[in-house]
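Only a single protein chain was left out; the remaining protein chains are all shown in position.
Now for chain A:
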Amino acid sequence: MALLQIAEPGMSTEPHRHRLAAGIDLGTTNSLVATVRNGIAVCLADEEGRAMLPSVVHYKADGTVEVGRGAMAAQAVDPRNTIVSVKRFMGRGLKDVTHVESSPYDFVDAPGMVRLRTVQGIKSPVEVSAEILKVLRARAEAALGGELTGVVITVPAYFDDAQRQATKDAATLAGLNVLRLLNEPTAAAVAYGLDNASEGIYAVYDLGGGTFDLSILKLSRGVFEVLSTNGDAALGGDDFDHRLFCWILDQSHIEPPSSEDARRLQMKAREVKELLTGSDEAPIRVSLASGEEVNLAVSRRQFEDMTAHLVKKTLAPMRKALRDAGLAPEDVKGVVMVGGATRMPQIQRSVAEFFGQEPLTNLDPDKVVALGAAIQANVLAGNRKDEDDWLLLDVIPLSLGLETMGGLTEKIIPRNSTLPIARAQEFTTFKDGQTAMAFHVVQGERELVSDCRSLARFELRGIPPMVAGAARIRVTFQVDADGLLSVSAREMSSGVEASVLVKPSYGLTDDEIAGMLREGVDHAGDDMLARALREQQVEADRLMEATEYALAQDGDLLDESERTAIDQAFAALREACDGTDHRRIKQCIDALARATDEFAARRMDRSVRSALTGHKLDEIEL
């Protein structure tokens, strides 16, 4: 028997037609599912009342799969078949995976994405993530009493196309209809209702179990733009536990502890850390396997002192993110806290100090991303009347463009364009009679293709032969609401067409993606020079090619000294082209152009004369 939920005024759905929607926070360490019930976003808990599902998948030898806490317990006994933090491998090639040596997994290098060899065969990160999603789906459907219409899944703001596509594939595999992928910081801001707030700059401080992300968002006309992201892929709440663990070892003079004892002490450290959020002192009592007793006490003050350097490590990314966005701390209108580690008073204090205001902490920091996703899912499923106020849009994190002559990037869709978006631009042929064109789709902020990320290559063939510059090739970039890209090219006169759906071959590391954004700013000066150089080189190539052609055709129009002058200018230009001084190339181009001025005039005369020869004056229309 279905139980009823309270609807917004006038929004009661037809029986059997409830549009059940959920938001999913598919996290590195923990995953959650949330929904909007009776007008309020809530996280859905399992039978034992726990909302957080550890993102751990255990492939058992008997062919079954266990996800969550049970799988976590298997980590110690069956590490090879127990996949932890699979999110780090989504959309990544083997060479992007850090610490392959120290990882317990049996990696298989495969085109596109790394695979993991388990007792149940070779698994891709997409399949592993799908197992987590299946559990969340089952939980949501049990709690809502029906099949889900659609879900919104959150992804880090810096996730590239490969990682987003992999996330979407995992959802499809789990039988979920993805309404939208949403950036995690954007989801957190939505949970706090900031999308209904006044326009301005917001910071999202996300300190999870193992990663730290800081995002600067700009809200204008209901649209969140990610102005900049920064962070530390190796800093999280676990480091605070570890620091306390080391302190316990140091204080109790146990060394080296057995792995069993180490695990016990680590769990105790985490427990004590959580206890110190609410109290000023916590006892540490652990009985070890050896029969030894650890009996200590730690004050919050001591804990804060021993972890001060960790708190400090979050400051540099905050400063950098603001600098990338060209903002000062006082420009930030509100700070959203995400991640369980932000419960620590010393974190909240340092954030408040940095931004000069108290951060928003009234929602559960572990759940805030899932709650925001649920609110968005509810809107997208059509369960709200005042949808117009809720038309939340996302933006693309990095610019998308094409490689043009000389290895330069032509940006078609600039970063921070709101999604969905389609942009078209016309290109033309470079050489006479050119019948094919190669397209190279790149992502990034830099001017040179070699500094950007290559997403895809495709060719347009069957262009009718025309003189250089006459063909009109329209290239359309389309990014759907999930940030996935398709590119098509069409020759306008003949209608020949080619297209590609971008499923990039492999991904980048977190640092690289964040780094690409930074570099775009840091290298603005270099890029300008590099662009100028390439432009001059392309121009020089064009001129030299034209000159060579002219000399071969009409070389007889020149006397020896004229010919020598042109040859000298030509050689000087060729030499300059091998250098890196764009001004020098420009000078040589001008010199060659001047040296061939007279020659060009004579060629013109000759062609006019040959065109007129044999015609009477009145036959020529002027």
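Some points to look at:
The working rule: a residue touches a chain if its C-beta (ideal position, glycine included) is under 8 Å from a C-beta of that chain, and two chains touch if they have at least 3 such contacts; residues count from 1.
Everything that follows uses one rule, which is that contacts and distances are computed from a predicted model.
Matching "Iron-binding protein IscA", "N-acetyltransferase domain-containing protein", "3-isopropylmalate dehydratase small subunit" or "MoxR-like ATPase" against the UniProt entry of the left-out chain gives the name "Iron-binding protein IscA".
Although one chain is not drawn, the whole complex shows that of A:L44, A:L176, A:I254 or A:I347 it is A:L44 that touches it.
Touch with the chain omitted from the figure is made, among A:L26, A:A71 or A:L144, by A:L144.
With the whole complex as reference, residues 1-12, 14-16, 37-40, 44-47, 139, 142-145 of chain A touch the missing chain.
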